[in-house]
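Note that this complex is displayed minus one protein chain, with the remaining chains in position.
This part shows chain A:
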Amino acid sequence: MIPSTDDSILEDPIGAQLDNEISSLQDQIAALKAQRSIQASTILSSQSTRSTLNRLRASQKQSKPSPTTTDTTPLLSTSTAQLSHNRENLYRLCAGITTFRIQDPDPNAVDEGKVLGLRIDVASTGKYLRPYYVMLNKPFPKSELLRVHRHTIPPCIPLSSLVDRYLPNGKGSVSIGSKEPVARKQDLCRFARGLRKEVVGYHNRVGVIKNLRKEFKLDEKVSRKGKGRERVIADISAADAEAKQIRIEWVDGRIGRCVVGEDGEVRKCVIIGEEGRDFETERRVTRGRMEGIGERLREGIY
């Protein structure tokens, strides 16, 4: 029998409705699951849970284990895991740089696959970013020299020059603990600190440029005519990978480039318009840190 066409037309909206319902229910399930896991973590982290579990275990040890009583060992181990996780989080929050050990899965890995992981946690604009990792190993037999094995540092951070300076592994370099007075000494602490400084500096610069864009409302759609002040700056963006150069474009065709130091101070600035250099604005821009560029520019405009 040929199914009537009416049916299929009728079915379609119902099917769509069902699909909608299913997807919304699935969203709900996911949300509830997430909530449950948060609740579980909270309960496990609390001090009283821990003590209750310990008491339960103690009492079970005394009495003979019967099939009716629940086995507390998995509970206890999860609780321990949770506590150590919390402690790790605390260290990560407070220190910014944390280390951990990894086992290299490669069966041919050097030093039996022992790898030291460095984790750098960075926060920018009120949020924690994905941490950066550097994995170090000791590839040289009979020496404690470290070498970067793998890392997730993007190329805009000068990792290799930091390695050259703080973790040299060429001839004449000496590992951390040794007492030989050689100039090329490995220093993991200073390396990690230097790296973190670079990473944080990079994110701060990117954040400042983002704020400058917000200040001049560059990411919003052009507002309707007659409303608000007329736009003066056409574009502000980072001109290089490390966000150490800022490019500023004015609506009237002037183009500016300023060089920013590692710590965010404006070092140099050139602004060129159709009538040559705009020395006044240049002076204004170079007068302080990069965060204040927007404010100083506006002083000149209005």
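Simple rule for what comes next: a contact is a pair of C-beta atoms (placed from the backbone, for glycine too) under 8 Å apart; a residue touches a chain by one contact, two chains touch by 3 or more; residues count from 1.
One rule holds in what follows: contacts and distances are computed from a predicted model.
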| item | value |
| --- | --- |
| Chain left out of the displayed complex - its UniProt protein name, from "RNA polymerase II subunit A C-terminal domain phosphatase SSU72", "Adenylyltransferase and sulfurtransferase uba4", "CHL4-domain-containing protein" or "Oxidoreductase" | "CHL4-domain-containing protein" |
| Omitted-chain contact residue, chosen from A:L76, A:L116, A:C156 or A:L188 | A:C156 |
| Absent-chain contact - pick from A:D12, A:D27, A:E144 or A:D240 | A:D240 |
| Residue ranges of chain A at the interface with the undisplayed chain | 37-38, 41-42, 45, 78, 81-82, 85-86, 89, 92-93, 104-110, 121, 128, 130-133, 135, 148-156, 158-165, 239-242, 244-245 |
